[in-house]
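The following block contains the structure, expressed as structure tokens.
Missing here: one protein chain of the complex. Every other protein chain is in place.
What follows is chain A.
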Amino acid sequence: MCTVCGCGDKVVIDGREVSHEEAHRLGLAHSHDHGPVGPGEHTHHHHHRHSHPHRHGDLVHDHPHDHHHDHPHDHSHGPHHDHGDPAHAHAHAHGADDHDHTHDHLHYGTGPAGVSVPGMSQARLIEVETSILAKNDAIAASNRRVLRALGVLALNLVSSPGSGKTTLLCRTIEALGDAPLAVIEGDQQTSADADRIRATGARAIQINTGKGCHLDAAMVGHAIDDLRPRPGSYLFIENVGNLVCPAAFDLGEAAKVAILSVTEGEDKPLKYPDMFTAARLAILNKTDLAPHCDVDLDLCEANLRRVNPGIEILRLSARTGEGMPAWLDWLRARLAEAQA
């Protein structure tokens, strides 16, 4: 479960569920009941209730067929198994052959020794000084090291749903031509966005967060492992459309780019300051619609600078291409920085 926003933790990366591993890696509370499997493997004998189309009339019966499938159906299935309520953590026994915890070193916050306080009989005071988000931040730092070593420019694209992130990405990929790049798409459900990206010829991986309202560093770390971005390439990470939770989760990106469509109203930066404070660049998208929707773009920019005086701002329309050259220049300059 998300440590910030309460969302669920079932994650599917291109049809492969990774939630248990992630939950372990993050040390989150969860429970599961799969049988013993080989070291390091979560084979997941899913207790599916997924909606792929074999209907059996009114018969109620248990399906005898095993689901050791390769997920040929893209992400249309519902919850695989319940990650129980938050009150029970680690209800399962970790048998020696269950799964290999190679990620044990990712448990943070077990550091300093307890300090005993005089006069407190048996009681001890333990200095913790641990951020509640420390685990995510440590994984993000690891992602950042990997990306930096490769000279990859990773950008975390954040916005409300419907601001035009995917369209902007498609146009950007087309405009960048032969430049090597890859895309990580985050959505609660469907692979629709990754499909749109792949239609441009670019490599893309879809992360489905289930009930999750943001990507976290561990999900992105997995996606990087799968994608293996080429040295010196762009890596665009399209976060789940949400102006709140993704602000708190570092993914290891070089910068956050906040996309704000002109139809959303010029006061949005004031309503959701955290996201715009965390962003290096704000893109005012859909400027072709501005004349139709009584929006004051100068006021919008002033509001952006009020919550983040250092923010860079570009106005563009992904649909008409207006303003795209400045965005492409910005990208090339950041890529050069990433390789410096």
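Following the convention adopted for this analysis, a residue touches a chain if its C-beta (ideal position, glycine included) is under 8 Å from a C-beta of that chain, and two chains touch if they have at least 3 such contacts; residues count from 1.
Following the convention adopted for this analysis, contacts and distances are computed from a predicted model.
**Q** Leaving aside the chains you can see, what is the UniProt protein name of the one that's missing? Options: "Spermidine/putrescine transport system permease protein", "Dihydroorotase", "Heme exporter protein C" or "Hydrogenase maturation factor HypA".
**A** Cross-referencing UniProt, the chain left out corresponds to "Hydrogenase maturation factor HypA".
**Q** So which of A:133, A:179 or A:297 would be touching the chain we can't see?
**A** Hidden-chain contact among the options goes to A:133.
**Q** Using the touch rule from the top, list residues of chain A that touch the missing partner.
**A** Within chain A, the residues touching the omitted chain are 1-7, 26-29, 86-90, 107-111, 113-114, 117, 120, 122-135, 244-245, 248, 270, 273-274, 277, 305-310.
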